[in-house]
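Removed: one protein chain of the complex. Kept in place: all other protein chains.
As written, the chains take the letters A, B, C and D, and residue 1 is the first residue of each chain.
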Amino acid sequence: MDVGNVLVWIVWILAAFACLGSGIAVISFSNPFYSALSLIANLASLAVLYLLLSAEFVAAAQVLVYAGAVMVMFLFVIAYLGGRADTPWAGGPSWQALAAVAAAGAIFVEVIVVIGLKTGGRLTHAPTTDYFSGSPYDIGQLFLTDHLLAFEITSIVLLVAAVGGVILGSHARELPGAEG
Amino acid sequence: MMGPNIVWYLCVSAFLFTTGAAGVLIRRSPLIILLSLEIMLNGANLALIAFSRYHGTGDGQIFALTVMAVAAAEVVVGLGLIVAMARRRLELDVDKLRTLRG
Amino acid sequence: MSSGWLTTALIFLPVAGAIVVWVLPLKPFATASTAVLFALAEVALWIDALARYDFSKPGPQLAQQTSWFSDLNVSYHVGLYGFSVWFVGLTTVVLAAAIAYAFWAGRERADAYYGLMLLLTGAIVGVFVAQDLLLFYVFWEAMLIPLYFLVGVWGGPGRLRATIVFVIYTMAGSLLMLASIIALGFSQGSFDMVGTGTNGSDWIFLGFMAAFVVKAPLFPFHAWLPEAYRESSPEVAAVLSGVVSKVAAYGFLRIAIAKFPGPTLDFRVAILVLAGCGLIYGSMLAFRAPDVRGVIAYSSLAQMGLITFGLFAINDLGLNGSVLQIVNHGLLSATLFLLAGGIERRAATGELGRLGGMARGRPALATVLMVTGVIALAVPGSSAFAGEFAILAGVFQYGWGWAVVGAIAIVLAAMYMLRLISAVLHRSPGPAISDAALDLRPAELGILVPLLACLLVLSAWPAAITERAFALRKPIDIQSIIAGHIPTTLCANGLSAAERRALIGLGVKLVESPSCSSQSLTTGNLESQSNLRSVLP
Amino acid sequence: MSPPISTPPIDWFELGIPLIPLAAGVVCLLAAVLAPRGWRRPFAATVCALGFAGALVASAILYAHAADAHGVIADAVQRDRLGALAQMVVGGIGVLIVAVSYEEPMADDHIAEYYALLSWAGAGMIFLVTANSLMTLFLGLEWFSISLYILCAIDIELVGSLEAGLKYLIIGSFGSAMLLFGSALVYGATGELRFHAIADAVQAQNLSHDALLVAGLAFVIGGLAFKASAAPFHMWTPDVYEGAPTPVTGFMSAATKAVALVVMLRVLVTAFPQEAHLWTVTIAVIACCSLAVGNLAALVQNNVKRMLAYSSISQAGFMLIPISTNSALGGRAILYFLIPYSAMSVGAFGVVAARERELNQPVTFDNLAGFGWERPLLGAAMTVFMLGFAGLPLTGGFVAKFYALAAAYEHGWAWLVIVGVAATAVSLYYYLGIIRAMYMRPSEELQLAPVVGGSPPPERPLQAAVAAALVITVTSFILVQPLIDGARHAANAIF
Partner (left out) sequence: MSAAAWICLLAPLGAALAITLAGQRLSRRGAGYLATASVGASFVAAVVVFVLLLGDSPNNREHPSVAWHWLTAGSYTFNLGILVDPLSTYMMLIVAGVGFLIVAYSIGYMDGDDEERRYFAYMALFVFSMLLLVQAGNLLILLAGWGMVGLSSYLLIGFWHERPEAVAAAKKAFVMNAFGDAAMALGLFLLVQQTGSLDFGVVFPAAGGLSPTVANLVALGLLGGAVAKSAQLPLQTWLPDAMEGPTPVSALIHAATMVTAGVYLIVRTNAIFEAAPTVQEVAAGLGAATLLMAGLIALVQTDIKRVIAYSTMSQIGYMFLAAGIGAYADGMFHLLTHAFFKALLFLAAGIVIHALSGEQDLRKMGGLRHKLPRTYWSFIVGGLALAGIPVFSGFFSKDPILSSALAQGWYGEILWVVGMVGCFLTGLYTFRMIFLAFWGEEKDGDLHAPEKDVPGISMGVTVAILTVLAAIAGFLQVFELWTPVSNWLDPVAPPLVVPTSTQEVVSSLVAVTLGLGGIGVAWWIYGARRAEAPEPSKLLEHKFYFDELYDAIFYRPAVLLAHGLLRFVERPLVFGSLRELTQGVRELGTGVRNLQTGLVRTYAFAIAASLAVVTLVFVVVR
């Protein structure tokens, strides 16, 4: 196995563990501020994985759209509301947390098992060589041909969300004054 | 360049997905629940991209991109709701949202 | 067939009346009189149908059929069999009397009330003339909707619980029937009831029976009965026990026996046991019932047991007697409930303990109640006696023990009915009876006397009905007696003993001869041939 | 220089149907900004109604012309009568809901946005029912879901409105994440996103027992059952339905359910025919759970909206029965079922809305007392709707239930028939309970007199809507043949 491969492996391992760790961190920090930060880390590490999967455009979008725009909005809101802490694992019926972990764990195990079953089949042998290169050009082409409609719909969804944000936000705005 | 097998990516995505699910299940702050939802979506995205890589078709990546946009939309609405709640002096704790029950 | 419109009109004339009453903004008095007019027109329509009907011909007459939805072969198919004519007649007459009584007694929210009464009329008539399983079910359920309101809105203090128990209990039964209807419809490829032969499935049969035994009701399934009869207004109670309970009897006859001869024979004993228990049980409780309505309610439980006796004797005497007795009991319990209403109006209570001595100075009330009462206890010579005699003679032929039970019930009937009569009429006036309590008013007489007249005419000539109930006059054959088919003769070769018993039970003549094969039928029309196999257990 | 990109041919006729309400929504939005306050409500409402009506008409025309089913716009959506019929249903529901919500007391300055979002939600549904790939499915789902999240929370004054919105958002996103992950697994197993392609790939590579595929299927079913609010994915339903503004609730209970069921039918039948042995049974079990949970919980409710929510769960159970049979008769049954069901639930919630405005407080069984006598039309209509939900004759509900059970029986599942029958028996208690509350208790029992002094507001649009719903409910009982024919043609698109 050549050096490049080893390098890829090392990068992958780092990224993967960063991803997992930050994921855990997001749901275990009591302060949403930290959680948001670790989510950024998580997204970044994901971007790396995307790169390794040769999805350059997606990786870029991940960093720009997510780590950039979305998370900034998150942090803004969190800052705006003031980081109210809540201790995880607390509240609700006592069986809640346990059951939650059990359910999540069950799903995890099942998916792993499914993948494992799959390894017996076609999943292991080397992926096709003439793979889709995630270059912006190819992406764009797909967006304009096969997935034209999906592209448009996405924009509509964003429009709807934007309007919704405006409405809800304006609700908030009119409130402090006794009568809007 | 070869790099690790698809299977490993899938394991990571599965882990992420379930982590996010667990987050939704155990956290009470709506903010963090939103974050956990993001993690779930990203887990799914990773799987999509991995498969797209595996099958050598672009559909997965396109799907992933649209999912990003949709996730952003959800976040917008979610945050809007949270802000509105905060403005109405509602405590940011989903366990306190129990006027509707039974 | 021509003039099928008549049957349709029988269903929809009252419905039209209901709509008129609801839509037109009439004064209560005008509303009520309109309703009465429609009810009387309905009776006239029935008389017309009676005149047009040819009782010597088998099969449904005045029939009309148009497709409703074709992919499952469901159609709007109505028609009259000989016995249906009498069921319909009973319905129109009793409902007319009930509406007239309501007119006299006065009911608030008149438009709603009379509309519902007319709707009820249409629905019940529909049950008796429907010749399509789904249509039958539609009317069957449609019947309950007006009843739910009539008992629930205009009923007594305990009406809420009474209605909910009554409706849900009976509907739970009929929903099982719906399941059976689906099964039967698919098994015979069409939901038509005419010319689709018979079916041998015990489960489907039981589904139907569930609906019928609750509606009748038979013995353990009568939990809804006392309250419903006690809480509803007199005329509604009259309709309930006089007509609504009869749709169950109709179901026994038209569906259970006619379409499921095999299962009928399998479960015959069980049903007869229930009926017998109900007969004794109802009579016993009627004997101890504390109030007028209680006596009538439990007595009609007993009477339904008796009618079931006759039906499941499955022979000439039993079936004819039952049809006769159905009409008798319909008129009787209606009259009795209306009388009970009159008594309660005067005494402000139905408790036997607080009544009494009403005969003194109230000859009309005394005479009407006495005549109704003695007919109700089936004094020999009355129409009720004719019915019971035929029924018991019929069930005697199936097994003498059943007839003995019936004979005991006759004695019990005498006991509770005389108890009722003398508790109301005789001895010194009870605390609830003031001298101001009037005799029956002319209006009341105008309602009760016609009913009574029907009963007296029937007493003089019960054969008026029994000669016109079933098309055939020959040893019983279930398909033929219901559908008027020619009785089939089956070659007995290669039939097991059980099959033979079942067939003989059906009145099918078995021919022993080496020449014929067990499929070949010497006579009979095609469909009973093709369906004879399904009859076999 | 790269070769020019050739965009796929676009079937504007097909695409136009969702675009009509979408455009209407945009107009409403403009109105929110441009039109003077007093004009917003009538203007926006009219535009929104016109949008839905337009969609209704257009889809009707499409139905007439879509005898042959085929995918359009690079197979992203399917053009067939199944979709067209569902679109008609949604369009009709939309029109009625606009009428119902016209007098809804909402802050004037968001009224236009309300109608805009309503149109968009409708547009999303109208788009979704034609979705032909997992991607368009997900997108369409999010499209109308996000609109609904906002609609739930839009009436900020309403108690629990925000709570409902947030709950719906969280659980909804959770559900769609599940759906998404399922789609990913299916994609992984087959390498395809389009339904037919998935089926073909499974066929070609003999994947019918593939673990990845079935796992994905499980997640997809979960996600869709969630939208149809079928037990055990139903738990959000009562809270959201209760908290949301009543017209929105009516819209959700009618349209969302209808769309979710149609999509479920389409996905399962077209994409997973080889897995029928798995999903038929699963759907049947889910149906039984929904029937049990919905009916039992509805028995003990006192708030009418909440009771109707639970009843809608049990109705979903009933509508899943025909789907579970995976047969042409089943498809016919479910597609017929949608028509009276939508009419009945829109009408029922409309009546509830009317009573709410009269009392301006949540409607309970107790404060319904005397309603039937005070408002004859609404009372009679409510009665008919309740009877229809209970599946009693003289309403389309009866024929619908009959078809559903018939499909189950034809499939050989007598036990399912019995379950349905038993559930109906239980449901009678609360459906008839409403009638009892309206008619059989004197209004003296009413805890509080209606705040509206004197005669209640006329509310012509609402009354008209309820009347229309009433007419549909009854006519669908009498004129079964044409409707069934329509449903049959629609079902033939996939069976």
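Following the convention adopted for this analysis, contacts are C-beta pairs under 8 Å (C-beta built on N, C-alpha and C of every residue); 3 or more make two chains touch, one makes a residue touch a chain.
Model, not experiment: these values are computed from the prediction.
Asker: Write out, one label after another, the shown chains that touch the chain missing from the document.
Answerer: Looking at the complete complex, the unshown chain comes into contact with A, B, C, D.
Asker: Check each of C:Thr264, C:Asn320 or C:Thr372 against the chain that is not shown and name the one that touches it.
Answerer: Considering the complete complex, C:Asn320 is the one touching the chain left out.
Asker: Give the residue, chosen from C:Ala39, C:Ala100, C:Met193 or C:Ala390, that touches the chain omitted from the document.
Answerer: With C:Ala39, C:Ala100, C:Met193 or C:Ala390 as choices, the missing chain is touched by C:Ala390.
Asker: Out of C:Arg107, C:Arg159, C:His222 or C:His329, point to the residue that touches the absent chain in the complete complex.
Answerer: C:His222
Asker: Which one touches the absent chain: D:Leu148, D:Ile170, D:Val304 or D:Ala465?
Answerer: With D:Leu148, D:Ile170, D:Val304 or D:Ala465 as choices, the missing chain is touched by D:Ile170.
Asker: Using the touch definition from the top, which of C:Ala16, C:Ala30, C:Leu50 or C:Val165 touches the missing chain?
Answerer: Checking the options C:Ala16, C:Ala30, C:Leu50 or C:Val165, the one contacting the hidden chain is C:Val165.
Asker: On chain A, what residues meet the omitted chain?
Answerer: Those residues of chain A that touch the unshown chain are 92-93, 96, 99-100, 102-104, 106-107, 110, 113-114, 117.
Asker: Kindly note down the residues of chain B that lie in touch with the hidden chain.
Answerer: 21, 24-26, 28, 33, 94-95, 97-102
Asker: Determine and list the chain C residues touching the chain excluded from the picture.
Answerer: Within chain C, the residues that touch the unshown chain are 165, 169, 220, 222-223, 281, 284-285, 287-288, 315-317, 319-321, 357, 359-360, 363, 367, 370, 374, 379-381, 385-386, 389-390, 392-394, 396-397, 400, 403-404, 407-408, 410-412, 414-415, 418-419, 422, 425-428, 460-463, 466-467, 470, 472-476, 481.
Note that only the chains that are shown with their structure count from here on.
Asker: When C-D is set beside A-B, which has more C-beta pairs in contact?
Answerer: Greater number of contacting C-beta pairs: A-B.
Asker: Cα centroid separation between chain B and chain C, in whole Å?
Answerer: From the centre of chain B to the centre of chain C is 66 Å.
Asker: If you average the CA atoms of chain C and of chain D, how far apart do the two points sit, in angstrom?
Answerer: Here the centre of chain D sits 44 Å away from the centre of chain C.
Asker: Chain A to chain B: how many Å between their CA centres?
Answerer: Here the centre of chain B sits 6 Å away from the centre of chain A.
Asker: Going by the touch rule set out above, which residues of chain C reach two or more other chains?
Answerer: As it turns out, chain C has no residue touching two or more other chains.
Asker: Mind pulling the residue numbers of chain A that touch at least two other chains?
Answerer: In chain A, the residues touching two or more other chains are 111, 115, 118, 146-147, 150, 153-154, 157, 160-161, 164, 167-168, 171, 175.
Asker: What part of chain C is in contact with chain D in the complex they form?
Answerer: My answer: residues 67-72, 109, 134, 137-139, 141-142, 144-145, 148-149, 152-153, 159-160, 163-164, 167-168, 171-172, 175-176, 178-179, 182-183, 185-186.
Asker: Per the contact definition, I'd like the list of chain B residues that touch chain A in the complex.
Answerer: 1-12, 14-23, 25-29, 31-32, 34-36, 38-39, 42, 45-46, 49-50, 52-59, 61-66, 68-77, 79-84, 86-88, 92-93, 95
Asker: Can you list the chain D residues touching chain C in their complex?
Answerer: Per the stated touch rule, the residues are 332, 373, 387, 392-394, 398-399, 402, 405-406, 409-410, 414, 417-418, 421-422, 424-425, 428-429, 432-433, 435-436, 439-441, 480-481, 484, 488.
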